[in-house]
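All remarks here apply to the structure that follows.
Yeah, one chain of the complex is gone here, protein chain that is, but the others are all in their spots.
Every chain is named by a letter (A, B and C) in the order it is written, and numbering of its residues begins at 1.
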Amino acid sequence: VNGDESRVFVRVSNLTDGVFAIAVTLLAFGLEVPRSDHHLTRHVLELWPDLLAYFLSFAVVGRFWILHHRFFATLERFDRRLLTLNFAYLSFVALVPFTTELLGDHGDHAVSAIAYAAVLAAAAVIDWLMIRYTLERQHVRAEARPGTEPYAARQTLLIPVVFLASIPVALLSPYAAEAMWGLMLLSWPAQRLRDARA
Amino acid sequence: VNGDESRVFVRVSNLTDGVFAIAVTLLAFGLEVPRSDHHLTRHVLELWPDLLAYFLSFAVVGRFWILHHRFFATLERFDRRLLTLNFAYLSFVALVPFTTELLGDHGDHAVSAIAYAAVLAAAAVIDWLMIRYTLERQHVRAEARPGTEPYAARQTLLIPVVFLASIPVALLSPYAAEAMWGLMLLSWPAQRLRDARA
Amino acid sequence: VNGDESRVFVRVSNLTDGVFAIAVTLLAFGLEVPRSDHHLTRHVLELWPDLLAYFLSFAVVGRFWILHHRFFATLERFDRRLLTLNFAYLSFVALVPFTTELLGDHGDHAVSAIAYAAVLAAAAVIDWLMIRYTLERQHVRAEARPGTEPYAARQTLLIPVVFLASIPVALLSPYAAEAMWGLMLLSWPAQRLRDARA
Partner (left out) sequence: VNGDESRVFVRVSNLTDGVFAIAVTLLAFGLEVPRSDHHLTRHVLELWPDLLAYFLSFAVVGRFWILHHRFFATLERFDRRLLTLNFAYLSFVALVPFTTELLGDHGDHAVSAIAYAAVLAAAAVIDWLMIRYTLERQHVRAEARPGTEPYAARQTLLIPVVFLASIPVALLSPYAAEAMWGLMLLSWPAQRLRDARA
């Protein structure tokens, strides 16, 4: 990585981290402070589905960020198409606060679960396309290739597959779709534990 | 670039990337979650003009960012007037979430298309003024000059010209103005393809 | 810290600083501009509890940031579990604008004080877990250990203890709970003075 590439790297990383930081912080906008004092405690307690959607999205977007920053750390150069793909990726990450609020407010409707799954599946597919593209164009550092290839395939594809599979499920039952995402989330700490032991 | 200049560079880039990151993430605020469950699916599907405006603005602002970071990468020093021009530029970038929401909600009105085009034309003109100013003041690194001059002229001026030309068109038909921007957007991947082949 | 670790460090710090920057700036969203001109001066003056909650949260979150950046400065490496803990930490920091608005609007209700204290106690407990985890895993630079150990214990635990203790107090009187936080805040400048003299 020479001086100019390093400068590009810093600015693309800054922009990407900025979008992630704002997207996760705006997730909390789905939580609305009740206007009136009337039955305040009950209204705050009734925010639990919004709070659940908040932590779900925080965990998913956090996981996306970890995958993305690991991937970026393997690169030795950028080109314009990669920048474009990264913007396309960010355009779906930035939609997560909207779909999270939809899910928190109307989680019992199929349309909410479908919108949520579609946005995250799109982001994950573009992430996978970015990894494939950089491997093909030799943008990945030689010593990072062996570690990147299987990792990219196995771990990145799990996410879009689960989200895409949950779309038809949501038509039958939004709750079943949401349970699928929850199971995927719960399988992550197990993986981490295995990685830590290895 | 010495130590002090490099520090200025980092902070101006941080601020600029921060404003861009926030502006693109706030674009999603034009998408409003329906309050009521009634006809929820229909109301979500009716958000398509907002979603179209969202992706249009994401693509345009992303393109602005790429041009801006390429331009900044050629600089070897800053002065106060360049900082002021950069703030003027950012003040129009930060207006894009407002004009995007206006376009998404009222895209069939001339005033929305005119406001949208005027804000982006202003940003693009200031970008062009910044490039001209830095070339004139010898702030561009000597080896970057040959690459900067024609590039700045051809690619940066296309954007304000299209947006300015779309303002009178919008008075006749907002949709025709919006089609002009779409054509400009579609011509970018073609350019990228040509660049990649060259 | 080698090149790759340093890159991870920069991106994690960027994301963390981004979430903090957005969280503190969004605190001001609890201050709502009155719609009508009618009795404007009185309505603006009646915002004082929101303004008090704003400065309280700014001071608390600022203090959290100082503790966090001191802690991060002692690290020589990251692992995935630390990244996960850091995201968990940030997920509570990002809730502070919500609990601050709740406190500003309904500070006389126990539920507001409890939600406020619970979110900050959770963040502080996770911070303490991160410090313990990194000391145990030898992620802290050898020369920074003697300084980190007692500091972490004394100063970081004070915060969750005060917030957790204020939860039962809030059930009796929200104002008493808020007074406890205020006393903790006022004890900080005193500590700083002592540190500066030492």
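The rule is simple: a contact is a pair of C-beta atoms (placed from the backbone, for glycine too) under 8 Å apart; a residue touches a chain by one contact, two chains touch by 3 or more.
This structure is a prediction, so every number in the text was calculated from the model and none was measured.
Visitor: Hey, which of B:R7, B:R42 or B:R145 is the one touching the hidden chain?
Guide: Touches the omitted chain: B:R7.
Visitor: Please give every residue of chain C in contact with the chain that is not shown.
Guide: 13-14, 17-18, 20-22, 24-28, 31, 33-35, 37, 40-41, 44-45, 54-55, 58-59, 62, 65-66, 69, 72-73, 189, 192, 195-196
Visitor: Which parts of chain B face the unshown chain closely enough to count as touching?
Guide: Residues 4, 7-8, 10-11, 14-15, 17-19, 21-23, 26, 30, 79-81, 83-84, 87, 90-91, 94-95, 97-98, 101-102, 105-106, 109-112, 115 of chain B touch the chain absent from view.
Quick note on the criterion: only the chains that are shown with their structure count from here on.
Visitor: Where the centres are mean C-alpha positions, what is the separation of chain A from chain C, in Å?
Guide: 25
Visitor: Taking each residue of chain C in turn, which ones touch at least two of the other chains?
Guide: Residue numbers touching two or more other chains: 18, 21.
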